[in-house]
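One structure is given here, and the rest of the page talks about it.
Missing here: one protein chain of the complex. Every other protein chain is in place.
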Amino acid sequence: MTARTWLYFPGCKINTFMPQYGLSTRSVMTALGISLDQTELNCCGYPVRHENFAAFMVAAVRNLAIAAARGLALMTPCKCCFGNLKHADHWMHQDETLRRQINALLAKEGLAWRQGIVIRHLLSVLDEAVGTDALKTAVTRPLTGLRVAAHYGCHALRPGNITQFDNPLAPTLFERMVALTGATAVNWPLRLECCGQPQTGKNNRVAMALMTRKLDDARQADAQIMATACTHCQMQFDDGQFEYGPPTGCAPVPAVLYTQLLGTAMGLPEEALGLEKNRIPWRF
Amino acid sequence: MFLTYCVYLSLAVCLAGVLWRMGRWFTLSIGPEAPSAPPRARIAACLHATSSILTRPVIAAIVKAWVVDVLIQRQIARKSVVRWVMHMTLFYGFVSLILLHALDDLTLARWDPDYAATANPYMLLRNLMGLFVLTGIIIALVRRHTLVLLKRFNTRADKVAIALCAAILLSGVGLEAVQISSAPLFDEMVQDYFGGDDPEEITSLKAYWAAYYEVVFPQPPVINAQSLETGQTVHEDNCAACHSPPTYAIAAYPVVKIIKPLAPAMGRIRLDIGLWYIHVLASCIALAYLPFGKLFHLISVPVSLAARAVGDTRGNAPLNRHTRRAIGLDACTHCGVCALHCSVAPLMAVIDNPDILPSEKIGDLSLWYTGRLERNRQWRLARGGNICTACGRCTDVCPAGIDLQDLWQASQTDLIDSGYFSPHGWIRTNDMVAWSKSAKTATTAADSGMHLVDNPDTFWACVQCTICTNVCPVVATSEDPRRDLDLTPQQVMNLVRLQLKDMALGCRMVWDCVTCYRCQEECPQKVPVADVLYELRNEACRRLHVVKGPTSKLSPSDLQER
Partner (left out) sequence: MPAMNEMQCDLLVIGSGMAGMAAAMFAGQHHIDTVQVGITGEINFASGLLDVLGVHPQDQGIPWEDPWAGIRQLIKDTPDHPYARLGVDQIQRAMDTCIAFLKSAGLHYTTRHNLNSHIITPAGTVKTTYAVPHSMAAGAQALASKTPTLLVDFHGLKGFSARQIIETAGRRWPGLKQLRLAFPGTRGELYTEHAARSLDLAANRKALADLIRPHLVGAKAVGLPAILGIYRTSEGVTDLEHQLGVPVFEIPTMVPAVTGLRLREAFEQRLPATGIRALYQQKVWDAMVLPNGEFRFSAGGLAPETTIKARGVILASGRFFGKGLRADRSRIREAIFDLPVVQPKKRALWHHKDLLQPSGHPINRAGLETDEHFRPVDEKGQVIHPRLHAVGSILAHQDWIRQKCGSGLSIATAFGAVDAYAQLSRQ
């Protein structure tokens, strides 16, 4: 998918909790010649999916129907939004009764879901629509020597047959993207594991244990920073580490959004990337 | 005399009401910070903050907010031009009518020695303002009855506010129309203001006023060129200084044309006096009602906007946060803009809970904090609040400058403290076995739409190989999975395939799942483990709603006690 204009789906959390992700995404995309359509969209349905599948479907599919109505492919920087929109799209393909019910509800607003709506995560858009060559050209200040642990984010990766993000068992996309910035992507065993965010505020023991485990692993692989490409993962590693602090004797591993890394490597100014909003500071 | 008493009485009620309402800003405790502070401390903290603001540059921001958001209403204009027109016409129409019409003795009469309410430009201006208000009322009615979201949630407060505005305006316009056409009033005026007593002159004046001023006389005067000529002279000598032609009464004039056939009858019963009473009483009622309905926003919104101009609630001193939130509750005009931009509003298509919408939630919160929300609606309020994703768009668009985002967070904490947990929280209030017992009593016919749990095809290939458990990161974080999670994923799958899903609904493994999908990805037999866990949570929530739903009369503790 190589469109130059995408329907931008920021998701709910960016506005309140992670404005630097929205800012850096827009800065980087503009600099790379991708334009983002900023029509108002609604919740992807992820939070309510625990409670009510039908409500999740209506919310998610409404966004897809808006994309269809505008004739645009949809791009989101959040992996949870991405995964859940893909799930909804999958179920719409899969279940005819559901398809009829949801479309009947959307028809009241003059909207309709149809097949073939393109949903992509930011990383895939960079990979497919911008392309390696353009990214290489755009990187003018390579992050040489920076050791980065690329954190994949579950909801984009799995289940692979629904999300179709990358090989779910041996993905390479994120490491390739990190390498394009001139940094070194370290090999670390827990790179595909959960950050713990889904249980933050629900079961903090689980959430913190998962986060700590990943950070320990990244440290052991001599990573200087953790790179994320998901609003929720970044909230977990940035806010989580800030609020709970690293284990005694350890320095925190700053979590940096991929768009901030790329933007830095492209020589974009710090304010355009919202680096000052990261609670655990990082500068190159 | 009676009406004068009414005016003073309503003014007194209004002032007392405003004081009472503002007093509540310092007594309501909203949010987790220092809940038991006495009102005196709250007022002191508020005064302290206010006085410190006055000496700082932020005062400029407040003035700017008032100009931009109160006087110009830029926030509303950005979101909807129609709504902006509605608000501007209503606001400026009423403000000018109050200042230049209701209080004309104190304003215009002092500034202009030749002031007369029936002379231009005042008559034209008053009618123009009347038309403004009318436009506003019509837009309000149309919006409330056409916009899908708004039309579902017209509250009594909305209707009362519109009805009062309409009563004042229509009685005023009607009054003017009846007065224009009224012969008895003409006679009174002649008696009071006409210098001479020549009956012919009076007859000519009648002819002139019947012809050009729309007065309808019980015995129509003879109208001919001569009577008109004489009438004109008399008119110019005696009346013209205070009376412009009625065509300038652009609001009342069309009404005059319509009621003309009935004018004699109206004159006979002195409808003008009746309407005068109605008009003044309606205004008095509106004045007295002001602190108790949504009209109070005339006071609370500028205060709220000033607070907003200073910054987010989180930046206020803890005591002032309570005050700020209480002001926020009062500042809501139930305008519905937040609902139109709410990120989870589309869920209303499936979940019948108005408290999903910020506009309804804030109303119910107001009731809840003042102890007036019925018990069975409290659960609904908590459930609606749960669904909010904290996208902050309501706060961004609120024309009253309410920090809604903060209000949701604070109230959610209060609701949880009162026992209204989220479903995740509920599950932790009991153990798996107790849950399975109460779950059995609340079976529902519907299912989630994924149709996995009750379908034997989902599990036929499961060989209980434990891979799902082996890869589960949640199990890995547990020192003792049985203690922390009740069951492992593979054991949950086994229960469900044995048709024992009731047992699994309250199992903590189901609720501690991080939805990382490793189990589902790695299952050699492709059992959709994570989706099954999702469906179990859905099922548990549905049963929770059966016993806790909006129609239920059960108390929050019922489920625990079973």
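Every chain is named by a letter (A and B) in the order it is written, and numbering of its residues begins at 1.
The working rule: a contact is a pair of C-beta atoms (placed from the backbone, for glycine too) under 8 Å apart; a residue touches a chain by one contact, two chains touch by 3 or more.
The shown structure was predicted, so the numbers you read here are calculated from the model rather than taken from an experiment.
Of the candidate positions B:41, B:465 or B:498, contact with the unshown chain belongs to B:465. Only one of the listed residues, A:94, A:144 or A:204, touches the absent chain: A:94.
Touching the omitted chain from subunit A are residues 90, 93-94, 115-116, 159-162, 164, 167-170, 172, 189-190, 216-217, 220. Where subunit B meets the omitted chain, the residues involved are 465-467, 469-471, 475-476, 478-484, 488, 521-526.
To be clear about the criterion, only the chains that are shown with their structure count from here on.
Subunit A and subunit B, compared by their mean Cα positions, are separated by 37 Å. Chain contact summary for the complex, subunit B toward subunit A: residues 148, 341-347, 349-351, 387, 389-393, 396, 405, 422-425, 448-450, 473-474, 476-477, 484, 511-518, 520-521, 528, 530, 534-535, 537-538, 541-542. Interface of subunit A with subunit B (complex): residues 12-13, 15-17, 40, 42-43, 47-55, 57-59, 62, 91, 95, 98, 105, 108, 154-155, 157-160, 168-169, 193-194, 196-199, 202-203, 205-206, 209-210, 213.
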